[in-house]
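Complex shown without one protein chain; remaining protein chains in place.
As written, the chains take the letters A and B, and residue 1 is the first residue of each chain.
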Amino acid sequence: MRVKQIVWFLVIVSFFFLIVGCGGGDDNTTASNGENQTETNDDTDDSEDTVKEEVEIRFAWWGNTERDAIYNEILDLYEEQNPHVTIIREPSGWGDYWTRLSTQTAGGNAPDVFGLHLLLYGTEYLSKDVIEPLDPYVESGLISLEGWDESVIDAGKYNGNLYALAKGVTTQGLLTNLSFIESLGLELPSTDMTYNELMDFAKEAVNVLGEDEYVIGDPTIIEHGIETWAVQKGGSFISEDGTSLGFSKEDLIEYWTYWDEMRTIGAIPSAQVSAEYSGMPEESTHFAQGKAIFIDRPINRARMFAGYMPEAELTIARYPLMEDGVHSGGEQLQVPAIVMSKNAKHKEEAAKLISWFVNDLEATKIYNAENGIPGTAPVRENLQGSLGPIEALTFDHFEKVVADIPATRMRPEGSVTVLSAYLRYAEEVAFGRTAIEDAVDAFFEEAERILAN
Amino acid sequence: MKNRKRFWGITKFVLLSIGAFVMLYPLLWMLSSSFKPIHLIFSDLSLWPSEFTLEHYKVGWAGLSGYTYTTFFKNSFILVGLSILGNIVACSLAAYAFARLDFSIKKVWFAIMLGSIMLPYHVVLIPQYILFNNLGWVDTFLPLVVPKFLATDAFFIFLMVQFIRGIPKELDNAARVDGCGPIAIFAKIIFPLMTPALVTTAIFTFIWTWNDFFSQFIYLSSPKIWTVTLALRSFLDAMGESLWGAMFAMSILSIVPIFIFFIIFQRLLIEGIATTGIK
Partner (left out) sequence: MLLKLWHKNKIALLFLAPWFIGIIVLGIVPMIASLYLSFTNYNMFQAPTWVGLSNYQTMLFSDSRFIQSLKVTFIYVFVGVPLQLLMAFTLAYILNKGVKGLAGFRAIYYVPSLLGPSIAIAILWRQIFGTNGVFNDVVSIFGVQPNSWVSDPSTALFTLIVLLVWQFGSPMVIFLAGLKQIPEDLYESASIDGAGSLTKLFKITIPMLTPIIFFNVVMQIIGAFQAFTPAYIIGGERGGPLDSTLFYTLYLYIKAFTEFQMGYASAMAWMLLVIIATFTGLLFLSAKKWVFYGE
């Protein structure tokens, strides 16, 4: 009988675990929302000489081995300066990071401090009560926002509360291969082209471009294209209340028609060529191979592309401007940010670490704008001296853009689903399977159904 | 007749060799990529690198977060060793019961066993994660190894059941006449006679555990307990720069142990039965 008893015991125990585990998220809501943290803060603060409790902080980020080395150097430095803190590091690659993070979060075991890409996943986390608001720590002085750009602080806010601090900020731009332009006997009209100027330039360029050479990759099949267009038209991808699309059918028809013409004249690759390169490494893109004039990418990747094409002279141009638009520039801030889990065990210590990570001059010097441009002026100034030419270009470009664009809002909940529907219809149009008007109608219908839920 | 046979033999050999090239092509391609300087990996498609470098192996082996591939290989071996042991012991016990013993609602249990592998892993992940987290097992090998000792790989149970059913029942009966109980029959007759199935289990467990990315990734978060497969992924970053050369170099090295294991064990697969042979 004993075996059976053990089995039953295990069943009951595991059911118990399941129930406890699932409820985990809710328990915290009540436990950690009070002001008790701010009170305890005062105790732990300025008592430098008393022996501090040993604490462990789990810190997760995405990136590759090279980024790991940078993070480890920074975190080692912190451990050195704060001997009572041990930082458990949980690095991972980009795609896998999100799967593990959501599993950990669902299981009530999220890392104490972790990276969050605000434009892509911000709302999915911030709206669900799993991230600790940082305002109390700012008030108590554990987190410093001195010298921070207002626009960057705002990018980390949700429903009026501050949740996230930028590790760096970037924005979409056109990385430009000047050497290639020159070899074609062309001239770049300016680094602030309008859509019309880009079209004229493209029409000229296709006459001299060789086979399998292009002006730019197809932006309709990545999300930033339509989002920028919608902002330029005075809207957004999804309306602020999250119940409808933030642009009109005419906007989308106009957008797709513009790029369809580019596709017809051969300025952008056919859908099939684009599909062949989707998911391939950046090293193999037409741009990196010297076979495209522009590539639209977050501008902080300029450094990376410069590494792939050491012989080429690169510059950064604005994402096309819309001269008759509500906003001529529509770029959104892309913010890889750092946040604290609601489940974090040592919240004051975690807050200190976060603040140090984004503000400390020594730490940010090691970091060296690795994940975008720092959102704080003192850090930027501190880096000025050590920047290479391409990075200096990135910094300048960023300052120009930030002064010219409307505030970035996080995409509302459900936008991931709508975006994936958008990309599907955009691909249908690109492949010529569906007429633009029909695709627009079908997309709007599907988007409205998704958003109604 | 003799000529025809020889012709047939040569044709077979030629065809097999062509096939072998198709099979080996990716390996050769990876090998050559691992020696190419980074700017040639995606532009030079030829199998023979025009420039050689050993840099990728040096950079690759250095690993990350202060742990070299020595650590990752060690971790992989521990994980794989325990998994093989677990699968062979636990699955053969269960398979014997399903194939030879009689118990209540056997068919229902068998159906449940197969049913458990029909549900996509992604939806049972979270309940399992919650369970392991509450046991305090996350970030250890336990969530990956303990299930093997609990015979959760229905694939192998079913495989062994099929093999045991192929062993003539007269052998059992003869042993029973000699006074053997079910335990002795299992230990003395069934277990040795199912060597091909056990070897197959060992080979597959080795390869699948070695290559299994998803569950290792979910449960092993600290680099100090990372396996080779996890470390390989860390060379790549879809949102930024990737160390392709190092990834190829270490991929080549990571194949070596599986390949050696396969070569040794497939001999067992072929020869093992000859020594135990069914008379």
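Heads up, the rule we're going with is that contacts are C-beta pairs under 8 Å (C-beta built on N, C-alpha and C of every residue); 3 or more make two chains touch, one makes a residue touch a chain.
All of these numbers come straight from a predicted model, not from anything done at the bench.
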item	value
Omitted chain's touching partners, listed by label	A, B
Touching residue (missing chain; options B:6, B:58, B:176 or B:267)	B:267
Absent-chain contact - pick from B:40, B:64 or B:203	B:203
Contact partner of the left-out chain, one of A:77, A:153, A:206 or A:416	A:416
Positions on chain A contacted by the hidden chain, ascending	1, 3-4, 6-7, 10-11, 14-15, 18, 22-23, 25-26, 95, 98-99, 102, 105-106, 124-125, 128-130, 271-276, 278-281, 416-417, 420, 423-424, 427-428, 431, 433, 449
Interface residues of chain B (partner: the chain not displayed)	9, 12-13, 16, 19-20, 22-27, 29-30, 45, 90, 93-94, 96-97, 101-104, 109, 112-124, 126-128, 131, 147, 149-152, 155, 157-159, 162-163, 165-169, 182-183, 186, 196-197, 199-200, 203-204, 207, 211, 213, 232-233, 236, 247-248, 251, 255, 258-259, 262-263, 266-267, 269-270, 273, 278
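Here, only the chains that are shown with their structure count from here on.
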item	value
Whole-Å gap separating chain A and chain B, where each centre is the average of the chain's CA atoms	37
Touching residues (chain side chain A, partner chain B) in the complex	14, 17-18, 20-22, 60, 62-69, 72, 88-96, 99-100, 103-104, 106-109, 281-284, 289, 301, 304, 307-308
Sites on chain B touched by chain A in the complex	38-39, 41-43, 63-66, 125-127, 129-131, 133-135, 138, 217-218, 221-223, 233-244, 246
